[in-house]
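All protein chains but one are shown at their positions in the complex.
Take a look at chain A:
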Amino acid sequence: EQVPAAVLEHLERLALVDFRDAEGVRRLREAVRFAERLHDVDTEGLEPMDSVLEDRCLYLREDDVTEGNCTKELLKNAREKIEEYFVAPPGNIPLPKLEERETFEQQS
């Protein structure tokens, strides 16, 4: 089935992904269809498993300072920096509305 345009826009806004063209949207549809196969399995009365690690021991670390003090290295990744601060735009830049963007709708 088709993924409604409103849902696509919502997903693009939430996850900041760009489905770019008809091929991208088709791939999304395939992914959803693949995941929907899970509904075929009867899980009545079963505890959900949300991680294959569920029976592993969660390792607890001692409260010692073992890292940090690498300001220079970290700032190497920054496009812009001021006096050891990372520089970012003032608040989130809102994604332009669907009509204002070149997306799959316009290209298909």
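Everything below uses one rule, namely that a contact is a pair of C-beta atoms (placed from the backbone, for glycine too) under 8 Å apart; a residue touches a chain by one contact, two chains touch by 3 or more; residues count from 1.
Everything that follows uses one rule, which is that contacts and distances are computed from a predicted model.
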From "CCT-beta", "AP-2 complex subunit alpha", "GATB amidotransferase" or "ATP synthase subunit gamma, mitochondrial", the hidden chain's UniProt protein name: "GATB amidotransferase"
Sole contact to the chain not displayed, among A:Ala5, A:Val32 or A:Val87: A:Val87
Contacts of chain A with the absent chain, listed as residue ranges: 10, 13-16, 50-51, 53-71, 74-75, 77, 82-92, 94
